[in-house]
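Only a single protein chain was left out; the remaining protein chains are all shown in position.
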Amino acid sequence: MPVERGDSPFVGKLKSAADLEKLKLTILSERDPGKPCITVCMGTGCHAYENEKVFAALEKEIESRGLSKKVELRGTGCHGFCEQGPIVVVFPEEIFYCRVKPEDAAEILSSTISENKVIERLLFKDPLTGRKFTHESEIPFYRYQKRVVFGRNKSIDPKNIDDYIAEGGYQTLAKALVSLTPEEVIREIKRANLRGRGGGGFPAGEKWETTRRAPGEKKYVIVNADEGDPGAYMDRSLLEGNPHLVLEGLILGAYAIRADEGFVYVRQEYPLAVENITLAVKKAEEYGLLGENILGTDFCFKVKIRRGAGAFVSGESSALMSSLEGKVGEPRPKHINTAISGLWGKPSNLNNVETWANVPLIIDRGWEWYSGIGTENNTGTKIFSLVGKVNNTGLIEVPLGTSLRTIIYQIGGGIPGGKKFKAVQTGGPSGGCIPEKFLDMPVDFDSLGELGSMMGSGGMIVMDENSCMVDVARYFMSFLKSESCGKCTSCREGTGLMYDILDRITAGRGSKEDLERLEELAWTTGNTSMCALGKTAANPVLSTLKYFRQEYLAHILDKKCPAGVCKALIRYTIDPEKCTACGRCIRLCPQQAIRGEKDKPAVIDSDRCVRCGICREACRFEAVLVE
Amino acid sequence: MVTVIINGKKYQAEEGRKLLQVALDNGIEIPHLCYHENLSSYGGCRLCLVELAGRKKSSLVTSCTLPVSEGLEVKTDTPQVKKARRLVMEMILPQAPDSLRIRVLARELGVSAVSFPSEGDGCIRCGLCVRACEELVGAGAISFASRGSARTVEPPFAEEPESCIGCGTCVVICPTDCIKMEERDDERKIIRWKRTLKMKSCVRCGRPFLPLAMVDVITRRSTSPPPGERLELCPDCR
Partner (left out) sequence: METREIDKIIARYNADPQEIMAMFMEIQDKEGYLPKSALSYLADKLHLRLAQLYRLATFYEAFNLKPQGDHQIHVCMGTACHVRGAPQVLDKLQQTLGITAGEVSSDGSFGLKTVNCLGACALGPVVVIDGEYCGHSSPLKMEKILKKYKKHT
């Protein structure tokens, strides 16, 4: 755990905007901008690479050298370049080290801190060009991004409210409470044309206005942090890395809507996000930024944290509200909008984490600035998780309207191992697979919809020639059939039946009629189900059928899986030319399916082989082939 | 009262009443399986779909969950509606291939044979039994369990439910007849829920006629007049 750094010089509640300004100045005056500061990313990605050990090692080194007063050590939010973790940045020069190990701590202090020397070995090396980079901003992965929402993650400690305040945090709230009416706040959001980042792209300002105008005294605002889309984790990183930004957005929204109570609904599988947002709420309460008479005004607002228990469908707005009520989180028929009748029948405005995080930026810098980013109908930036078969994986933030090609090739650095790009899957299980010919399409809410996919919450999964599109469709259907709430016949049975057919095709037992069956089932599921899960459940099937029909036919007619994925249709063999008879695969095969003699190439017994792929992974000479 | 238009004809209806009920009240047939007049509406079976008129993109909605409002206009028998109902029925039938009622309804909607492999145990997960047990009986002995294709209806932990009073309401309301009840000697069994209950015998003829658990509940709930004799005699002897 990061050390609790010297808590604020200030205790008690802030009573006015001036108090907040004073506090900011005090914090800044006690900080020396020239003082070296080592930051360690404490996000979940880096956690998997044992960032805590790196942090502890640095801490020990600083102490043993008696530098505790001279060098600051800070745990920060996610930098997005998770694959390269643990990430350590040395300020003020902002030297960017990646894949840092605990053993490197001593050298970081002895050379970088004491002698101002850059440790070459720890710099990021571009896998394509071999070039090394000293600063984050020079790395291609970052160079093409525009990190307005995500940017502060890298420098502030999410557990320390003072870091946020020092960077001007909550100033926007203070400004709004003093100088803007709730109507003006809404107008600003509407003019900026902020669209919901949770998937649908619904204009946030309009939704706010509906809730604000809805009859009734009691109103709620809610943060949707259920983030269930497989392949997406930007909400997690925002809540983990900069919870106060989300919270400030929520408070601004509550002020505009005149809600006096808010909820953050966050997946319990995200323990660090739960921890950081809980702490943020507590600190904000202590500082008088939440609770009664915020900053001395008559605006009162409190926030509660609720943990979701892992049901994808509970991320749907009406389902989430049921879940908040302590009921089963399944969607309800929405003949009346939740903005008018939501949580306990009261007007309730629900937005996604990233949507809320955009709010303080818009109010702070104005709608003109905001709408200068992105394109006309798709303003601002969007955070995507760029994952799968791509060289640089991680979280990226780009202006809406950036092309897929820029994202995958310039930021993502292309496909690893010189393989060929095949498709990019966007929009999670409601989305679709986009083939190469549309790589120049701008990524925005409208274009992706036209391609039969969706923006969704921002997952972007790159697939190469070794990804089988039928298998991908089958994968999503298996996800949906267990994640549907199971209420509607068409969604419950439809996803199940589509899965059965896809499973049959991948097992080599499909027929051409199956494709027609699939299309019919897709129609029924899409047109007769109640909520958006069912209505969009067929997208992964429809988009792969549309763009990759040949691959379906190969499975059905030739009984082949061109990508070499579907187990029933592939065979492992050993290339006698490449095999050095080292015997490694023979020892490791769990089925004892590989035989070989001294100095003779090994041979796989196809009948025994269960196609687990261990031999292929084990072989150091790439002699194991898939047909 | 509001005016709604169904298939081009105007009808008066109480605002907020469900469209399906309004249609049925006026003799307009809309097939339905998970709706019951005396229960809250659920919208699960998807058979009662109708088309909202006057939209750019045709949109299908379930009439059992649709509250009527002034000027609401729907069509109940467009080609689109018929297609949707037929295809939904194709999905319902394999779940209850042995149910006579479902087979008859399927034929009416144009589905003559089971077109998908059938693994159904008769339950179409319409939830009528669950709602009846909660809303009419007040026992709340059974519920849905799990989600997605694994969704079932069962008593807690799939064990004999203590709070089932053996009234048999679920048996009667189940549209597929998949909840069976059996009476032997002085015992009543609700087979699907694995519930066995002792019965009270008629003081006059000696025939067992009511589960003791029901007697308890009736006694507890009735305030005035006391149930008295009603509970001592079987319906035949009353």
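Letters A and B name the chains as they come in the text, with residue numbers starting at 1 for each one.
Going forward, a residue touches a chain if its C-beta (ideal position, glycine included) is under 8 Å from a C-beta of that chain, and two chains touch if they have at least 3 such contacts.
Please read all numbers here as calculations on a predicted model, not as lab measurements.
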item: Among A:Arg74, A:Arg197, A:Arg236 or A:Lys481, residue touching the chain not depicted; value: A:Arg236
item: Of A:Gly374, A:Gly388 or A:Gly496, the residue in touch with the unshown chain; value: A:Gly388
item: Absent-chain interface as seen on subunit A, which is shown; value: 44-45, 47-49, 82-83, 227-233, 236-237, 268-270, 306-312, 314, 323-330, 385, 387-389, 393-394, 425, 428, 459, 461, 463, 467, 472, 475-476, 479, 483, 485, 588, 590, 610, 612-614, 617-618
item: In subunit B, positions touching the absent partner; value: 134, 140-147, 155-157, 161, 163
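Basically, only the chains that are shown with their structure count from here on.
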item: Rounded Å distance between subunit A and subunit B, as computed from the means of their C-alpha atoms; value: 43
item: Interface residues, subunit B side, partner subunit A - complex; value: 42-47, 49, 60, 62, 65-67, 84, 87-88, 90-92, 94-95, 116-117, 124-125, 144, 146-151
item: Subunit A residues within the subunit B interface of the complex; value: 311, 313, 328, 330, 333, 335, 480-490, 492-497, 500, 520-521, 523-524, 527-530
